[in-house]
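Shown here: the complex without one of its protein chains, the others still in place.
Chain nomenclature is as follows: A and B, assigned in order of appearance, with residue numbering initiated at 1 for each chain independently.
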Amino acid sequence: MATVAKYLLGMWIAATVVLAYRWLPPAEGFAVPEAAPIVALHLPLALVAIIAAVVAAAQGVRYLTGRNLASDARSKNAAALAALFCLLTTVTGSAFARVQWGGYWNWDPKQTCIAILLAVYAAYFVLRAGVDDPEKRAAVSGVYIVFAGILTPMLGYVVPKYLAKFSLHPTNTQFDSRYWTVILFATLGFTGLYVWMQNLANRFDVAGLVLQQRLAEAEEAPAPRLVTMATAASGADTEATAWTTR
Amino acid sequence: MSWTAEAGAVFAKELRTEWRTRVALSAVGLFALASLTLIALSFRGAPLTSFRSDADRALQLLTREAVAGSLLWVLIFFTAATGLGRTFVQEAERGTALALRLSARATTVWTGKYAANTLLLLVLTLIAAPILLAILEVRPANAGLLVCVLLIGAVGLAAVMTFTAALVAQASAKSGLLAALSFPLLVPLFLAGVNGTKAALGFGNEAGRWTPALADLQVLGSYAVIAVTASLLLFDFVWND
Partner (left out) sequence: MDDSVAVFGMIAVPLLIWAGVFAFMLGVDRRVRDLERRVRETGNFREQEERHP
């Protein structure tokens, strides 16, 4: 990513934060109207978490069909970032819940769903840590993330029905247009941040993979070739002379 | 070395080695977390069609039928996690994995193991459930409904567990991993199963009718279908390397 783009992203997010805190009108109906910025940032975080989750599953599929370890690295990084954004979503939501409804955890359906998603990612990384062979690990991780990707949407449908009486997420908020602006800005900004983080992590892993490959190839290469370069540079058949002068 | 010094040295070594293999610990930790969440969800999930309009919530949570329903599913989950995890590990231990790979297609391998696991789970459940109910002195308001809920639930549960067991078999540290991996995926099944069971036991349904639990049966059924389909689609990728 070009340097300009990165600084632009930095300023964009900073501007969004300023907007969230200074420009948003305090919301009526909030116990602490000044907590409005948390909501404006909470929703974009959740959206980015979902984007990252989709990328993780897609890269998992790519690995299973292409068996390229780079795809596995991308899947793992996307899963880690999805977990991070899920955590941020939970923290911001929890902070807002504390301020608005007086408790950190309320068994609200959406809260519970995000927590279960975090458990899926935790399980994913524990599974990865338990398999030593890189290709087996990649296959197992890819399969698990796709399997989870198929089963977790049911959560979104089922949990709200069973935990309906704990539901705190408002269903009919009429957001002022300013809120939507901030939410849009923040979504774009956080998506950019996610893309940057994902890109860096991918490049780091791919560099590691290339290095590993080159190391493996260098080990197969006969050692005398390097010795030949060194002795060629020193100009004499030093090994033979070393022996004869003993 | 004195007795206490020896024991102390072994203790210190245990702590050090456990810390070095933190991964295994985190699997066990996740297992504990999964258990707690299962208990919490089973005690808090409300029926889809609620019968009590303003009943005292504490009373709702603690009536024997509610407790029996929750405990039964906790029991089923742990039985499954312990009993169904062995299927693939046995292959590795006995060296039969390669022979199986050569002689059978991936989907047939999974289906065969899945059917065996479902049967095992059903037998265990149908033995354990009456015993648990007898211990808690709860008589089901609708035994047929109870059997249906347990049956369809077991079908879905065995599918997810069989599939996850194949993944866990590839890992080196397996303790608690099956439960930790399968639990988040099984949450919809548990919510529906617990509520269906509560309805079958008469919670909010003294007359023992089928209608309160129909939505639960629907959820259980669709879950089972999705789980089996996903397993069949994906098993090839983990079995054939």
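We take it that a residue touches a chain if its C-beta (ideal position, glycine included) is under 8 Å from a C-beta of that chain, and two chains touch if they have at least 3 such contacts.
Bear in mind that the values here come from a model prediction, so they are computed numbers and not experimental data.
Any idea which chains on screen the missing one touches?
A
Touch as defined at the start, partner being the missing chain; which of A:54, A:164, A:184 or A:200 qualifies?
A:200
Mind listing the chain A residues that contact the chain we can't see here?
6, 10, 13-14, 17-18, 21-22, 34, 37, 193, 196-197, 200, 203-204, 207, 210-211, 214, 217-218, 225-226, 228-229
The definition used in the following text is that only the chains that are shown with their structure count from here on.
For a test of understanding, state which residues of chain A touch chain B in their complex under the given definition.
64, 107, 112, 116-117, 119-120, 122-123, 126-127, 129-132, 135-136, 139-140, 142-144, 146-148, 150-152, 154-155, 157-159, 161-166
State the interface residues of chain B toward chain A in the complex, per the touch definition above.
Listed in rising order, the residues are 23-24, 26-27, 30, 33-34, 37, 40-41, 44-46, 48, 50, 160, 163-164, 167-168, 170-174, 177, 180-181, 183-185, 187-188, 191-192, 195, 215, 219, 222-223, 226-227, 230-231, 234, 237-238, 241.
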